[in-house]
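Only a single protein chain was left out; the remaining protein chains are all shown in position.
Order of writing sets the labels: A and B. Residues in every chain begin at 1.
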Amino acid sequence: MSESIKTAETRLAPAPASIEGPAERVRRLRVGGLMLVFALIGLGLGIGTNGGKATFQLVSGDLENNLVGIPAQPVAILLGALGLLAAVAYVMRRVPTKYAGWLAAVLGVCFIGAFLCWAAAGKVFPLANQFQGTLNFATPLILGALAGVLCERAGVINIAIEGQFLVGAFTAAVVASTTGSAVAALIAAALTGVLMASLLAVFSIKYLVNQVVLGVVLVVFASGITGYLFDQFLQEDSANLNTLDVLSAVKIPLLGDIPFFGPILFQQTVLVYLTYIAVALVTFVLFQTRWGLRVRAVGEHPKAADTVGIKVKRVRYSAVLWAGVLAGLGGAFFTVGYAGSFSKGMTAGNGFIALAALIMGRWHPIGAMVAALFFGFATQLQSQLQIIQTPIPGELLLMAPYLATIIAVAGLVGRVRAPKADGEPYVTE
Amino acid sequence: MHLELSGLTKSFGSLVANDQIDLVISPGEIHCLLGENGAGKSTLMNMLYGLLQPDSGEIVIDGEKVAITSPSDAIKHRIGMVHQHFMLVPVFTVAENIMLGRENTHPGGVLDRKKANALVTELSERYGFEVNPEAMVEDIPVGVQQRVEIIKALTNDARVLILDEPTAVLTPAEIDELIAVMRQLKENGTSIVFITHKLKEVKAIADKITVIRRGKVVGQAEPSASEEELAELMVGRAVDLVVDKEPAQPGEPVLRIEGLTVIDERGFTAVDGVDLEVRAGEILAVAGVQGNGQTELAEALLGLTPIAAGRISLDGKDLTGVTTRQRLDAGIGYIPEDRGHDGFVGSFSVAENLVLDLFRREPFGKGLRLRTDEIEKNANERIEEFDIRTQGADLPVSSLSGGNQQKVVLARELSRPVKLLVASQPTRGVDVGSIEFLHTRIVKERDQGTAVLIVSTELDEIAALSDRVAVMYRGKVVGVVPSDTPRDELGLMMAGVPRTEAHEVAIENPTTLGTI
Partner (left out) sequence: MSTDTTTEPAQVPAGPGDQSRRSGLPSWAVQGLVSLSAILLALLVGAVLIIIGDDQVKAALGYFGAAPMDTFSAAFSAVGNAYKALAVGALGGVTPITESLTAATPLICGGLAVSLAFRTGLFNIGAQGQLIVGAILAAWVGFAWHLPPGIHLIAAILAGLVGGAIWGGVVGLLKARTGAHEVIVTIMLNYVAIYLLQWLLTTTTFKRPGREDPISPIVDANAQYPQFGSTRLHVGFFLALAAAAFVWWLLNRSTIGFELRAVGANADASRTAGMSVGRAYFIAMLVAGALAGLAGSQQVLGTDLPLTDGVAASVGFDSITVALLGRGTPLGTVLAGLLFGALNAGGLQMQLQTQTPLTLTTVLQAVIVLFVAAPALVRSVFRFLPKERGVGAVLAKGWNG
């Protein structure tokens, strides 16, 4: 055979086109337009900033030392301008597509910075508190989003994170109140998380129920059952069944002494440390182990997995149930990690924010964590701003995570896809 | 390994897909399973591979009765299968796909990627495959993906290798390479079950031929049998392999494509500056290996995929920026490549599907009102005219056979005046009877002065239907040649060899299929 008919090896995949495709162009203009809007608002905030200093408090509770004052208006304008530069660079395609994401990140940071300068001008902004609170609020979101990552990577859509939170929070409260043991409470929460997850698993994997429908129904079920048990038992005897000590912060030696970051990251509750471990573990397990490879395979192409002898349903069950552990722990945060008692519907949509974090994080554990931190940041900022009194209504800030998610799915996630078989039951004849 | 299937039966509902099938595969033989689409070949092999469970019958390996209840049982019994639709995870690397299910791990279940890479490299060297273990599967061409599938089966030490319609994605030269690999495997004692409905391949490759028709084994044949004999055995009656058609009487150009460029979702150039012209009363066939831009070309013509550059006009009218509906209204009829996906709404009735692009027009739609009686009347007429086999116009179209579903699509597209008919893979997965019908109808349409553009990966179909052939490779038209161009020459052009060169090389290097 002559050299000129070398075939398959030379038929390499087509190279990326040198001109921009129409779909890409639309996406760039749309995202770019949005970035420009934000950049202009940022710049506007900068210009509208009061004169005087914005003071940031670096150690929480310390109003004397560790304060950093910056000239609010110039810094805000500078940040606004930088953000605008990033947005313009994006719209004009001045940066290779690979790095375009960084421009959005730069804009985001600049925008938040300018906003903080604007809000804190002439006041003291508790920065350390802000970060600590961010981590706090993000903890259940991260755990919930990781639970979602595990489920959806295996091909099972999990809209029921909210439901798993509720039952986790409920059991943790009851067990902590009756036993007085935080460890027992966490274990119990994880177990009930698994219980809820097993409903999700059985109905979706065995009975092939549509998973979006199922998730919605399970949330209703969880809110009904925890509500019923609360009405029936906890309310009558709340002293014995619904009064508990909140987890206390544990300082990690050495790391906890790092200035500024130490107290924020390493003087936290066990639950927060568990969350750190969970992020690392899920990332590692998913991408470096046999189980993880199989989980991703059944989520992308279950039939291919089946043909190499993998028990698709079994792998899916295991992923969904392990996810239940994480979601249950996330639920425990609301009672043993935060409130000290259970009340009806106390998770208040956090399960859905976790779902949003999972999607904004593009079904990747690290991405989900970053998105959850962002949502935690917005929630904490809302309560901080109410304290330092800004003209922005708290409700509008509380909307931020939800609006951000809508913007993200409309502008950015359009391109990134979910695991291919996500939501599709695997049926064999 | 000696493999014996006896009395295998499988039914789906009232349909008996496999009826008492007996089959013996001897060690080191290439055994062709010949049958037309829907005859039950894949069902049989899926039972052998554990993907389906037989209702009755048994599988005997080396004299011992075995139960194969899952693919892992099949793998344990050293049966491997390369599926028609590749069983590869597109977002995994080659190595990940190959280790999946049989992973080498460090302690703690951590993947040993080095070992997997080494294994891929070793096997691909042994068979001359040149596969990069770290390439992402979705980024490599289908021909290479098939090799990955073969490597996958080989890593499990398959002694029986099932190849389900493996040639659909290959050029003639690549088919030769595949044949060489099969021979090499055979020499090592591996048995090969080769599933196909293509007669030429059977003759070129098989040691033994078993023919299946309507779920039953209807006979054995020798590779020396003529194509006509094989066809008759396969279909159950004498088949006219050539479509009766008069020479084309091309008229004015109807469709003009100039510099058409399509960039796909991932930012790759799918169609690269294509210029084509189709005249009234001629059939232009677009040939090429799957994935070389033909699909996108057809979709761009219909406005289903946005174009990055170029111009499309029909009868001198510019259609470049307009919607799909306007293009259909301008007189384009379209038979999409994947009919189950794009051609009809499976849960809709036959009647509803027959007006899927007509329901707004009189008499079916009147303002906002939908005239269900007119829709039903139309259905009964079309069912009659196109010989659509259904128990009722109100049944969901998903309950019809592939051939009849395709007739529904064709009937719908031809029930309004059409200047240009675009048909992508019009007979893929369709039985011979329906193929004959569809081909005849398409030629009839041409003879009425319609311009016809056919996209097909089947060289047989192209030879049967076309008046001119445009060969596509990596988004470009390599050349437009007459329909009587030798198969090998077309094959080379499908691999990107320019026409003049292809002509000479084809004479110097005849391929197996080209010489039959």
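One rule holds in what follows: a contact is a pair of C-beta atoms (placed from the backbone, for glycine too) under 8 Å apart; a residue touches a chain by one contact, two chains touch by 3 or more.
Fair warning: this is a prediction, and the values are worked out from it, not measured in the lab.
Of A:89, A:218 or A:310, it is A:218 that touches the chain left out of the display. In the complete assembly, the contact with the undisplayed chain comes from B:404, out of B:93, B:404 or B:456.
Interface note for the absent chain: among B:91, B:118, B:304 or B:480, the touching residue is B:304. Of the candidate positions A:68, A:92 or A:403, contact with the unshown chain belongs to A:403.
Per the touch definition above, the residue from B:306, B:346 or B:510 contacting the chain not shown is B:346. Taking the complete complex into account, residues 30, 155, 157, 159, 203, 207-214, 216-221, 223-225, 227-233, 344, 349, 352, 355-356, 359, 393, 395-396, 398-399, 402-403, 405-406, 409-411, 413-414, 417-425 of chain A touch the chain not shown.
Touching residues on chain B toward the chain that is not drawn are 12-17, 36-38, 40, 43, 213-215, 235-237, 302, 304, 323-325, 327-329, 334, 336, 341-348, 352, 356-357, 359-360, 365, 367-370, 372, 387, 389, 394-396, 398-404, 430-434, 436-437, 440.
Here, only the chains that are shown with their structure count from here on.
If each chain is reduced to the centroid of its CA atoms, chain A and chain B end up 44 Å from each other. Contacts from chain B toward chain A in the complex involve residues 12, 49, 51-53, 70-72, 75, 81, 83, 86-92, 96-97, 99-103, 105, 108-111, 130, 139-141, 143-144, 147, 152, 171, 173-174, 176-177, 261, 263-270, 289, 306-309, 474-475, 492, 495-497, 501, 505, 508-509. The part of chain A that touches chain B in the complex is made up of residues 1-2, 4-5, 7-17, 19-24, 97, 288-291, 293-294, 296-297, 300-301, 303-311, 420, 428-429.
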